[in-house]
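I'd like to ask you about the structure that follows.
Note that one protein chain is taken out, while the other chains of the complex remain in position.
Chain nomenclature is as follows: A, B and C, assigned in order of appearance, with residue numbering initiated at 1 for each chain independently.
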Amino acid sequence: MDAIILQILNGLDKGSAYALIALGLTLIFGTLGVVNFAHGALFMIGAFCAVTVQRILTLSYEVVDETQTDFLGNPLKVKVPYVESWFGPETGAAIIDWAVPLAILFAIPIMIAIGFIMERGLIKHFYKRPHADQILVTFGLAIVLQEVIKYFYGANPIPTGAPDVFRGSFDFGVLLGFDPNAIIYPYWRLVYFSFAALIIGGVFAFLQFTTFGMVVRAGMADRETVGLLGINIDRRFTIMFGLAAAVAGLAGVMYAPINSPNYHMGMDFLVLSFVVVVVGGMGSLPGAVLAGFLLGILESFASMNEVKSILPGIDQIIIYLVAIIILLTRPRGLMGRKGVMED
Amino acid sequence: MSKSNFTRRGVLKTGAMSAGGLALPTILTAASHAGYTNAPTGSTVTLGFNVPQTGPYADEGADELRAYELAVEHLNGGGDGGMLSTFSSKELDGSGILGKKVEFVTGDTQTKSDAARASAKSMIEKDGAVMITGGSSSGVAVAVQGLCQEAGVIFMAGLTHSNDTTGKDKKANGFRHFFNAYMSAAALAPVLQKLYGSDRKAYHLTADYTWGWTQEESIAAATEAMGWETVEKVKTPLAATDFSSYIAPVLNSGADVLVLNHYGGNMVNSLTNAVQFGLREKQVNGKNFEIVVPLYSRLMAKGAGENVKGIHGSTNWHWSLQDEGSKAFVKSFGTKYGFPPSQAAHTCYVQTLLYADAATRQARSTPVALRKHWKGLNSTVSATARHCIAPTITSASKMFWWCAGKKTQHPSSTFLKWSKSHLRHRSPMPPITRCLPVVNWDHVTPAHNRAA
Amino acid sequence: MFGLDKKDFNLFLVVAAMALLAPFILNPFPTDSALAQFNAGYPDLMQRFVIFGIFAIGFNILFGLTGYLSFGHAAFLGVGSYSAVWVFKLLGMNVLPAIALSVVVAGLFALLIGFVSLRRSGIYFSILTLAFAQMSFNLAYSVLTPITNGETGLQLTLNDPRILGSSATADGSIPVTNLLPGLEIRSAYDLVIGPWSFTFNVGYYLCALFLLLAFYLSVRIFRSPFGMMLRAVKSNQQRMHYTGLNTRPYTLAAFVISGMYAGLAGGLMASMDPLAGAERMQWTASGEVVLMTILGGAGTLIGPVLGAGFIKYFENIFSKINDNVLHGWFAFMPDGLEDFIVTIIHPFIGKGWHLTLGILFMLVVIFLPGGLVEGGQRIAKMFRKKSEGTDTHVDAKHPAE
Partner (left out) sequence: MGILEVKDVNKRFGGLQALGNVNLSVEENTCHAIIGPNGAGKSTLLNCLIGKLIPDTGSVMFDGQSVLGRTPYQICQMGISRVFQTPEIFGDLSVLENMMIPIFAKRDGAFELNALSNVFGQRDILEQAEKMLEEMNMADKRHMHAASMSRGDKRRLEIGMCLSQQPRLLLLDEPTAGMARADTNNTIDLLKQIKDERDITIAIIEHDMHVVFSLSDRITVLAQGTPLVEDTPDKIKGHPKVREAYLGETA
């Protein structure tokens, strides 16, 4: 029982990342009709926003310490971050410690700007082009973005820790009457899940309750009619692209402490998130979120030893297997609309 | 009218000289195994450095490439000469290999067998490389090694930790400097026993491919031999990025040690996740919960940041070693690039010098001659034991462990004293007298690297 | 001629000339010159050009004609490779049975996957194929290791039975692949003319012959009623149904044919170099053939071959240019300028070849929606305009071009 609760937690957590990326993909697809293969790269750039903020906060000057030597036997140059010299060592260290949450503030304008530039500079010209062209050009863009990141940050993962208060894990088991240590879950992952829930809720509320959101939803359903009403739907779609980029970016920022960011993390997520979107049904926002959590949970269950001993290797293929089964039983995924991307 | 295509460059030069522009059909014997491909005929000799330049191991590849460039510089008499000056033998005098200037070509393995072979082939077929070296995974090492065997050139493996590279998949032309999973296990076991006692329960998470399996097998065997119990062995998909669902059940399994048989990105993520779950702060069976990562790489471990503190693993080499050869290498590498070399860099540097040394001594760098040269050394081990013990894993006859004696005879300074019986795969676990490759990861986050 | 009309026959002649004269065309620079770095006329790369050309031609029969975008085609190439290597292990080192088996096995595998995947269309189809291929890859890398040898890749050993050949050669090594007894795949002949040298390799010419066959068949398919039906599927499935045509067997046949092409490519790959790695089945490998086809010009006859050559050239030639080479090229410049230029170019070559490729993808897609073929047509048109002035509509009879 405790093992199952644990895997549900894991699944929700994995599902949060899938759902956030899939949500952004679907926003772009549903509003603009563009298949964005660069979406994983946006997630990756988000994570690197966290890295960058950490780098900026740890910008240092060097003090030569004669009493110590470096690996070559020269006097050791000790790096002192500027923030520590400005605010004193303790406050300075605390600021550095909070790099990832601070990065959220930094990432929002950056990601929206990147979204705008991408949409106005590139994607705009591809609305009327075949989906294959869209895939190719955004895939090219994804490669370019990740290579640029690799050029500046290297190929190795870069550790980006969560603030100290979030270290360690929370013992759920005790709350539920299990033995201590039976169900523990890291604080930061709980934060991630809550954050994802907040963002997903926020996006839905925004689309549901604001006039802007209503126009966009109408535009998703029938772009021409809304255009005929004299509403500048294009500009709203640009804003939606910025929003989708911000969602992917924030998902990336918050993901940085879970797994150290590296330049190819976007590609790692890309294929999975496409599977999620399609399983959810092209163009359906609730579908994307539902499928994200569903696949996350199934993936977690598949990695349990009890399951693996019956079906060896099932955790290797579970997502794809489920995708196949769902697509064969429900032609348009869980909640897909008819006629979207079917030809 | 047929001959092996691998002899292209050699033929081409002679052909161009003798025939002066006429078509010149040539018949040669098949160059396969006894043969010798790409014999240098001009004033230069070309080495092929085949390292991952794209993909997740690109940084490791970049470090390997730095080491290769340094080695070439030293062989050609540039720089401070690095390790060369610490050799008792003065065969390598800075005039290249056998008086021929060393040139090199580079390629990208992408850490994929296919791409690595394509790139190695292009070096052999197009650039006339006489030796191929490099790589960052066992799969690539085995694939390229097989190719070099067919092509009749020498392969000096880069980073490869699988037992199979020089065991099941061994090839006569393939030579290895890097240690293997078996040796990791042999080195680690006594240290783990000392640190954590002999009554432990281990839980293995293992990358689900051949290297992971060999390591799991070796570590489990070594730890079980000293009394540990293996509670569970769980395979994790190579493509996994989030290991939470594999780590979550560990605490409930009754295990008190987690062994992560992962490398590269897998290792960084699984370790980060394990620490996230707070495993290291827990007590199980009345003991502190411990994590072990048998194959440690400083370069990769940087990705896990602070999480590596207090975790033990084994490494082939570390820059803080104080023998002459290591010191000389660290000094020239550090002076040139500003940071200490990784174990991958060390292996690649040493492999290049080893090749050059053997080739020089043997006067002709044919695979056969090289093999004889090294075999000769091995057979004289007992006679010259005070200089060096260069035992090989006999079944995998290409393993070099040059031991640092007082007069270091050979470029690789290592620190293991293996007796011949140690190195037989199936032999019972021998005591290891002095064992440095086990490092506490605390010590390898040097202060000057803090912000890097 | 050969059932082709004049225009197609001319195109075929051009391809044949390119394939047969490749050792000359790809080695335009003298061997010892600085530009020899750009020579691509060595056997391995020439073989790759041709093999991936075959793969892309096959993919184009599915994607270019029917518009079904398969994201899992690499699985068929991988399966082809594995079958061929197994033939070498069990049967003997002659490549022809191995190639034949790889085509058949890949065809059966395609039949299975196609039968299921083609129940859906559009992106749902793409994801189904992707899922099948990724499952094949993941399993080949792990659970199926006894059949695939996992990470290392399936390779030959001295213990293989090889019932129609020998397990080992007289000198104790693994035998090499051959076309006929005594004619090894790797045999080559060097032609040296002045400072130039050209290599003629048995393996390459075998691949080239298969390419010509594959290309010829693809032209025939494009011009056949079957090919027209496939284009009709892409154009309007609804009308197909209400014209009394069952689209499923058409798409399935196209899927299987293109799977067999992929199997042929896989079999040839294994014949040139008897090793089959699981990475051949990864989604990136499937993506690569999609890129090749679109980059060259989907739906055109020659486009896929051009796209395959383009990408493989970058992968193999650009990745090998390092700073050292750059310094060699610009050595004639004053030091400061030399360093400056090397610094500018540095991010785009060697380990930066992915970046260059990504930028080129984007440029081609943005400015040449029809791929490289459209680029070629535009250039041709420019010349034609200069010489003739007007006539630009000549292609109406061949909308697929």
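The rule is simple: a residue touches a chain if its C-beta (ideal position, glycine included) is under 8 Å from a C-beta of that chain, and two chains touch if they have at least 3 such contacts.
This structure is a prediction, so every number in the text was calculated from the model and none was measured.
Just so you know, the chain we are not showing touches C across the whole complex. Interface note: of C:9, C:226 or C:329, the residue touching the hidden chain in the full complex is C:226.
Only one of the listed residues, C:119, C:234, C:327 or C:346, touches the absent chain: C:234.
Summary of contacts with the chain left out: across C:161, C:181 or C:249, the touching residue is C:249. Although one chain is not displayed, chain C still touches it through residues 3, 5, 217, 220-221, 223-229, 231-232, 234-236, 238-246, 249-250, 253, 257, 396-397, 399.
The rule we apply is simple: only the chains that are shown with their structure count from here on.
Pairwise, the chains sharing the most contacting C-beta pairs are B-C. In this assembly, the C-alpha centroid of chain A lies 35 Å from the C-alpha centroid of chain C. Chain C has its Cα centroid 34 Å from the Cα centroid of chain B. Multi-chain contact residues of chain A (touching two or more other chains) are listed as 313, 316.
In chain B, the residues that touch at least two other chains are 58, 62, 208, 235, 237, 239.
By the touch criterion given at the top, residues 55-60, 62, 208, 232, 234-237, 239, 241-242, 244-246, 248-249, 251-252, 265, 268-269, 272-273, 276-278, 281-282, 284, 299-300, 302-307, 319-320, 330-331, 334-335, 340, 446-448, 450-451 of chain B touch chain A in their complex.
On the side of chain A, the complex with chain C involves touching residues 35, 122, 125, 129, 131-133, 135-137, 139-144, 147-148, 151, 271, 274-275, 278-279, 282, 312-313, 316-317, 319-321, 323-324, 327-328, 331-333, 341-343.
Within the complex formed with chain B, the chain C residues making contact are 31, 39, 42-45, 48, 138, 141-143, 145, 149-153, 155, 169, 171-174, 176, 183-184, 186-195, 197, 199, 201-202, 273, 275, 277, 279-280, 315-316, 319-320, 322, 324, 350-351, 353-354.
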